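The structure appears below as structure tokens.
Missing here is one protein chain; the remaining ones are kept as they sit in the complex.
Right after this comes chain A.
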Amino acid sequence: MNAPAYNFAYLDEQTKRMIRRAILKAIAIPGYQVPFASREMPMPYGWGTGGVQVTAAILGPADVLKVIDQGSDDTTNAISIRKFFAKTAGVATTTATEEATVIQTRHRIPEAALSENQVLVYQVPIPEPLRFLEPRETETRRMHALAEYGLMHVKLYEDIARFGHIATAYAYPVKVNARYVMDPSPTPKFDNPKMDNCPALQLFGAGREKRIYAIPPYTQVVSLDFEDHPFEPYRFNAPCALCGAEDSYLDEIVTDDKGSRMFVCSDTDYCEGRQAAGHHGSLSAAPYKDKAQGGANG
């Protein structure tokens, strides 16, 4: 299975060294986007080429890998990447957040608290938070260098002027270590507070844009806001229909063409863990063990 057709974790050692150097620099300057020589990966851009390269560079034989996509362990993207590393690195994989040492994620931070011996690797489509405000890359780099971030507030101002509140719901800009403004990748702003003072190392890889940035453990991460319009995490006001959780981020699932919908945890591992522990929601099938035979969908 682990045929030596590839080097360990697919990338060659020189490439991994190059990526590790970029990662070290990124950790040394929290929130700063470090350019790196992104490689072609055997997957299309937008599927996590940046995250995969970062994961490949930091993965060791003893690591346990978890991959999530929008909080879910069982989507195509998550399964493919998990299989990819199982095949090319022979590492153990898991869906349980607590067991994982490396978690590659797309658009979510797990609900379970992370620990010091874990690394969270984000897949990032657009690393530049100022991109849609200032199209010139030369100018945005200068703005980062001089910490000129007034423009970021212009965006938030526009939100309030137009919608009456800060309507940015994902990729909500944060200031890292009181210096660099950073795009937290398209995670929902519900997850922003989890980045602050997080015990786990957080690495961000953007493959197409060829940038790596990082938040070292226990680093201050502040969501930008106005004094009179403070940052507020958003969550649908409902319990999870399967596990009854009141504190998790929810996905809205349309269940028929008559407007019915259900809200379920977007973090599948968290939801399944709660169900296994005996928690029930309004639409959960009982008992939990029978779920595999179907009939759970209302």
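Going forward, contacts are C-beta pairs under 8 Å (C-beta built on N, C-alpha and C of every residue); 3 or more make two chains touch, one makes a residue touch a chain; residues count from 1.
The rule is short, and it goes like this: contacts and distances are computed from a predicted model.
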UniProt name of the unshown chain, from "Phosphonate C-P lyase system protein PhnK", "DNA polymerase-3 subunit epsilon", "Cytochrome c oxidase subunit 2" or "56kDa selenium binding protein (SBP56)"? "Phosphonate C-P lyase system protein PhnK"
Among the options A:Ala5, A:Ala62, A:Leu146 or A:Ala277, the absent chain makes contact with A:Leu146
Residue of A:Val64, A:Ile160 or A:Ala238 touching the missing chain in the full complex: A:Ile160
Touch residues of chain A, complete complex, unshown partner: 142, 146, 148, 150-151, 153-154, 157-158, 160-162, 226-229
